[in-house]
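Omission of a single protein chain aside, the complex is shown with its protein chains in their original locations.
Each chain gets a letter, A and B, in the order it is written, and its residues are counted from 1.
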Amino acid sequence: MEKVLMKGNEIIGEAAIRSGCKLFFGYPITPSTEVIEYLSAQFPKVGGTVVQAEDEIGAINMCYGAACTGNRVMTASSSPGVSLKQEGLSYSAAVGLPMVVVNVNRCGPGLGGLGPAQSDYFQSTKGGGHGDYRLIVLAPSKAQELYDYTMEAFDLADKYRNPVLILSDGFLGQTMEPVVLKERPEAPAFDRSWVVDGAKGREKRVLASYSLTNEIGEANNLKWEAKYKHIQEQEQRWEEFHTEDAEYLLVSYGTTGRICKSTVLNARAKGIKLGLIRPITLWPYPEKAFIPYKEKVKGIVTVELNTGQMIEDVKLAVECKVPVHLYRRQGGMLPTEDEILDFVENKFNLSAVEEV
Amino acid sequence: MEKIFGRSKGLTDVPFSFCPGCTHGIIMRLIAEVLEELDIIEDTIGVSPVGCAGFSQDFFSCDFVGAAHGRAQAVGTGIKRSLPDKIVFTYQGDGDIAAIGTQHAIHTAARGEKITSIMVNNAIFGMTGGQMAPTTLEGMKTSTSPYGRNIGTNGYPIDLPKLVANLEGAVYVASVSVDSPKNINQAKKAIKKAFQVQQAGLGFAFVSVLSTCPTNWGLTPSDSMKWLRENMMPVYELGELKVAEEVKSL
Partner (left out) sequence: MMDKVILAGFGGQGVMFLGKVLAYAGMSSDLELCWIPSYGPEMRGGTANCSVILSDEEINSPVIAYADAAIVLNKPAYDKFAPRVKPGGVLVVNSSLAKLDNVRDDITIVEIPATDMANELGNTSIANMVCLGALLPSLKLVDLAKVEKAMGKLTKKKPELLETNINAIKKGISFVNC
């Protein structure tokens, strides 16, 4: 299988091509721009179309239109740009449109900076726009996962008729790592019974989200709620790292998720029984991952690049049966593995067990 | 006996629900007749906006997509880029296309997007109950300009077709009215041409239709027609504002 060395953002573009996506609508913003640049160069070779829209609002609504036709479509942006897309995402969720949206998270609020951050966790996982809806959110932690999860995202979007968000960050987007360009098994058959492509020999179809009466409105909300519950039951994904005998757990995703693996290994070398749960789906949040540990471990630390956002979901998952602490860096800073370990040792008074 | 007039196949059986004297029904009928005459009902996807024009999704017999407020042309762009062989049109009010959707109105035209946009201009926000629109005339009273549109504080009305006609990618731009049988015939010709332009893949086609809103203007249907002629027509020049060379030979 072909192995390439590419920037994280380019890998996403390549995965889109290999997923059969031929439509991309976007607007440049650092640190996500290589996605639209890569596809602008590559799509013409495979009959794909890139439109550089007037703004992020235009781009997401172009995705909305294209998704209505049942063809695979993608957009990519970074935090401030993703804020502009929220209205369109709400509409897309309401109509039930499959699409893949990439957020190469930079730090905020406001214009913020270009460094890696996880400050868009709430926006990504709690809806983001108006109304009661959810996006499926996948959190890669290295280039190979940017490739694999992007492919997975298209299948999930089609399966559930729901937008899927890839939550990357400025570090993952700009870093080059080797990636094996795995072929993906053929996507499951796609139900086209709802798409809008001209009413030839059939009744006309309308894809819209206005509910004329409150009764219709509630019925729609109940329908979506059932879909989200089903996704929560079926699609929770996470990775466990040295958890079996863990007395303490780190919980972290994305770039910090992989940094925490080094923390775990360094802790183990010191005799500290530390493990890691790395959420892969941020929505649905992998609550199931915590079931074996919530009665067992002595403490949990979430490691985040924000003021403490995912920690709320961890507390809910362990039903406050375990003390949960936050270690965070912000504004584009990344922690080192040893800074995290120092925090764990101090928080749980573990320096005594050192040097076993 | 020969039947010389009937409901166009481009419309569904759903009866129009517009206020008495509103011209939306006339404009939709004209579009439906054009779709039927060009035999493109089954190949067409319409995009409806937010506002009274949004009801269009129920009345046309072709496929439809409902867009967020102002976004119809971006949505139409997405559909057309995905299905280049289909016919895509947006049906939008002046508030939708010339205020919240202005960026799309400019850039869809600039890109020469091969879609057709119809703007229904009644100089007011109708659905929300008669607020000032970008097209509201100087001195015109609305619920958000109760003392009349003041140019000093509210600025000037936007003549969108004139603006769009300046852009290279817009190959056909017309401003029409449906206040009289003669003007209705002119309007239909313009709408038809705007769809033929798309069929030929020539570029962006735009038709602005002057329309009434008796309810929010506070006038009877017939007085509304008079008001449109006396007040809107002098501001919004009628006619084919732009016919590119390649369109002339159609």
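Convention: a residue touches a chain if its C-beta (ideal position, glycine included) is under 8 Å from a C-beta of that chain, and two chains touch if they have at least 3 such contacts.
These numbers come from a predicted model, not from an experiment.
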Among the chains present, which touch the one that was left out?
-> A
Chain not shown: contacting residue from A:187, A:206 or A:334 | A:334
Where the complex has a chain not shown, which of A:114, A:136, A:207 or A:250 is the residue touching it?
-> A:114
From the listed residues A:261, A:294 or A:328, report the one that touches the chain absent from this view.
-> A:261
In the whole complex, of A:55, A:177, A:247 or A:312, the residue touching the missing chain would be A:177
Tell me where the left-out chain touches chain A, residue by residue.
-> 3, 5, 30-31, 113-114, 170-171, 174-178, 255, 258-259, 261-263, 265, 334-338
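Here is the rule we use: only the chains that are shown with their structure count from here on.
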How far is the middle of chain A from the middle of chain B, if each middle is the mean of its Cα atoms, in Å?
-> 40
Report the residues of chain A in contact with chain B in the complex, numbered from low to high.
-> 23, 25, 49, 51, 53-55, 57-59, 61-69, 71, 73, 87-88, 91, 95, 196-201, 204-210
Sort out for me which residues of chain B touch chain A in the complex.
-> 12, 41-45, 47-48, 54, 57-58, 60-68, 71, 74-83, 86, 103-104, 106-107, 111
